[in-house]
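Here the complex is missing one protein chain, while the rest keep their positions.
In order of appearance the chains are A and B, and numbering begins at 1 in each one.
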Amino acid sequence: MENTEMKKSLLSAQVDLSKFSSANFEKATDEEKRQQDVMGESTTFFKDGMRRLRKNPLAMGSIVVLALIILIIIIAPHIVPYSYDQIISVNGVRDKGSANLGFFMYSDRELQYMRETGEDLFPHIFGTDSLGRDYFIRVIYGTRVSLSVGIIAAIMVVLIGIIYGSIAGYFGGKVDLIMMRIVDIIYSLPDMLIIILISVVLKENLAGKLAGTVFSKLGANMISMFIVFGLLYWVSMARLIRGQILTIKNNEYVLAARCIGTSNGKILRKHILPNCLSVIIITTALQIPSAIFTESYLAFLGLGVSEPLSSLGSLANDARAGMQSYPARLVIPAVIICLIVLALNLLGDGLRDAFDTKLD
Amino acid sequence: MSEEKYLLEVEHLKQYFPIKEGFRTVPLKAVDDISFAIKPGETLGLVGESGCGKTTVGRTLLRLYQPTAGRIVFDGEVLFDSEKKIDVDMHPYRKQMQMVFQDPYSSLDPRMTVEDIIGEPLDVHKLYSSKGERRDKILSLMETVGLNAEHAMRYAHEFSGGQRQRIGIARALAVDPKFIVCDEPVSALDVSIQAQVVNMFEELQEKLGVAYLFIAHDLLVVHHISDRIAVMYLGHMMEIADADDLNNNPIHPYTLSLLSAVPIPDPNIARKSQRIILEGDVPSPLKMPSGCPFRTRCRYATEQCAKEMPPLTDRGNRHFVACWNK
Partner (left out) sequence: MVDSKYVLEVKDLHTSFFTDAGEVKAVNGITFNLEPGKTLGIVGESGSGKSVTAYSIMQILAQTGRITSGEVLYKGEDITKYSEREMQKFRGSKCSIIFQDPMTSLNPVFTVGYQLEEAIRLHTNKSKSEARERAIELLKLVGVNDPEKRLKQYPHEHSGGMRQRDMIAMALACEPDILIADEPTTALDVTIQAQILELMQDLQKKLGMAIIMVTHDLGVIASMCDEILVMYGGRVCERGTADDIFYSPAHEYTKGLLRSIPRTDNMNEKLVPIGGTPINLLNMPEGCAFCPRCDEAMKICLKEVPDELRISDSHLASCWMNVKKLYESKEA
């Protein structure tokens, strides 16, 4: 008793009770307490990742650059009245003097035509090439080809990689062992050699059969490149997916799904693959530039798309001949390749930073 | 033991895992000859140190692993018998036996909403006839475990550990099971939240009559929730008895030291009590000592302990102990 008295006097020396009224000591209602304890706004994994991505200036810049490039290659052919495979003609007559024009230059015939009719001809923005074709439109088509080759190849690689890698990773054991040894063997094959071999074989055997289809436009080289991508390039993707799945497989939610009685296929589709999605998106973004590079490289070696279609690589290759006199023709496709590849790489890195974090 | 009385009977269960050691494959004896039984609506606590095989027991019961040997009888039906070569398809039994996991963070799929997590078992076992019925069931399950129905569309990572554990429990309850393996369900939770979850387990048992195998290393929590407690050491069952009996009259030297090692949250008792400090570490399960696995750390160990594993014998009052000397 004495003790409590002492405590009280100790306390009252510290507290100025006149500050308080009994209203202060009324019980707070549950409602009031709950107001203090609100749950944050609901965010999904993707919203959260996008929020982080938006804060990354490099990634956002890359998106803008890519969007611009894509917009231009879609719209430009509808505005520019020239086509990638036609030598410039005035009044339906081929203009022999229109080769090797500089930026925004007209040939003599064109100048004459404009003077006579008073009509303005569309300018040759990047000039013309040695055959007298509008270079701007050729670059636009080259970019179209390069980008679509990159995207298609990346999708092929990713699809095969996901299927192969997830089967090996999820089932593990002997299945994994055998599948991964196959991957090792494929890794050891020289890819360039195979592309060249296949394209030679295809050229001889398929040239006739392909005539008239879309494929003939692309040419045997492109088809062999796709085949090689499909055959060989998915292995690193498969390894990556397998590694991811091995980690995700050990999460207790997979065990929980097995406990519930969920079938293997459903576990893979509903629990494991969605959780690899961020990695898949990131590697796809990084796969596209590598495919573009391979295509450019092959085109530069003369194994690219068939004439008259161009890709950025084949444009650069063609420009090699007149490099001394017309350096711009080499620089333009080279710069565009660099822009696309750099933007995709930066975007890929940005995506990784934004999505590949541990949820906490 | 009469057949009718028990919900789950486990006899001489063995679970070995093949471990590659260089070119040889040696068995890791995670669970070695374990027998126990659980009555309907009863809680059996399973305690032991890390690596003693307690988690493996739980997972083997639910057949997440293929047992090496033994016999599992659930609700009068033999699910597994290595001698008679019985090995039934577990799918229909997954409706009756469920599991709650230790880690509330990794046991819920981060890409799924609460509704989908709790709804998954309903989907798998087709326990509804319409979308509306599915939703009603999910909401009533959320209410049962004390979750706010407004949160059904939220993702698991937005919740705190305790709430996530409730989601995990709701998922297990969705199929209306008779038996739940609780694998360290409160160890990862904060002290103030542990009591919420422990109380919920107790309330659910009263309401639904489920039986639990409650695996944990926290002896105080296990003692609080369990009717009976089993003590494991290196894959072997050391002692099994009623909870109070085990705490008040532990017989096996391992149980004794385990109980004395628990820090009691009461300064006066802590000051007075004398810890029985066990020397050394738990041996590796790959280099298991011969005979009784505890003999290397046991102060009563004799020659006989090295020769043979002592059998689990009844010391009266359903108090079973496996020790030669006590």
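Here is the rule we use: a residue touches a chain if its C-beta (ideal position, glycine included) is under 8 Å from a C-beta of that chain, and two chains touch if they have at least 3 such contacts.
Fair warning: this is a prediction, and the values are worked out from it, not measured in the lab.
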Considering the entire complex, write down the shown chains that touch the omitted one.
A, B
Contact with the hidden chain (one of A:Q14, A:N91, A:S188 or A:Q324)
A:Q14
Looking beyond the chains shown, say which of B:L64, B:V198 or B:M309 touches the absent one.
B:V198
Residue of B:E21, B:E77 or B:D190 in touch with the missing chain, whole complex considered
B:D190
Out of B:I19, B:M153, B:I269 or B:L286, which residue would touch the omitted chain in the full complex?
B:I269
Residue numbers in chain B that touch the chain omitted from display
49-50, 160-163, 190-196, 198-199, 202, 217, 219-221, 223-224, 243-244, 247, 257-258, 260-267, 269-271, 275, 277-278, 281-282
Interface residues of chain A toward the undisplayed chain are 6-8, 10-12, 14-15, 17, 20, 22-28, 32-34, 36-38, 40, 52, 55
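We adopt the following convention: only the chains that are shown with their structure count from here on.
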When the C-alpha atoms of chain A and chain B are each averaged to a single point, how far apart are the two points in Å?
48
Quick check: in the complex, which residue numbers of chain B touch chain A?
59, 62, 64, 90-91, 94-95, 98-99, 101-103, 106-112, 120-121, 124-125, 151, 153-155, 157-158, 168, 171, 175
Partner chain B, residues of chain A touching it in the complex:
39-40, 42-45, 251-253, 255-262, 266, 270-271, 274-275, 277, 359-360
